[in-house]
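What you see is part of a larger complex, with each chain still in position.
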């Protein structure tokens, strides 16, 4: 993620919505993985640590993929 | 209330998202699970949407959101100064809605009662509505 962010930063005009969507996908996969292996729902903190993200990023990402605009993007990308 | 967060925002549906991230961030220090968080976000969405579409009927107004956690109990208060509710028992009934034309499900209050440990409605017709929601946080309850 750090790498991606650095790349995106260089570009300068990359939209946040895009980065957040990528984070949301990672979070979703990790959550499924944890639930399969432990049978428990992970906490946001656990996911943040495992994915080297901040809890803030997870909250933002989860919300961003709810937006109609993001749905539009994921359909047409 | 101790350590309370108070938010006022315009009665526009674009702020539903704001209310959801605020409650998420507020709960974070209590290490919520994904599911806990998603339940709470859902009820906040329901209550905020109600304030916007029923309370203010899409007219400009201010929605107030208050959050506090005391002794492991999360309290969420959602307040509007809109048209209020005549019959509180009736609106709590599953599938009851006064806006069937809006494709509303009439399940908002049912969801709030289901997902939270307490759902209390106070309302004065012509003055507005205050919905108070409470939930015992599992992680805190378990002493995690």
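Order of writing sets the labels: A and B. Residues in every chain begin at 1.
Just so we're on the same page, contacts are C-beta pairs under 8 Å (C-beta built on N, C-alpha and C of every residue); 3 or more make two chains touch, one makes a residue touch a chain.
Just so it is clear, the model here is predicted, and its values are computed rather than measured.
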Could you spell out the copy numbers for the whole complex in terms of the labels on screen? A x1, B x2
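Please note the rule applied: only the chains that are shown with their structure count from here on.
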Provide the C-alpha centroid distance between chain A and chain B, rounded to the nearest whole angstrom. 26
Note: in the complex, chain A contacts chain B through residues 31, 41-45, 47, 55-56, 59-60, 62-63, 66-67
Under the touch definition given earlier, write down the residues of chain B that touch chain A in their complex. 17, 20-21, 24-25, 28, 31-35, 37, 139
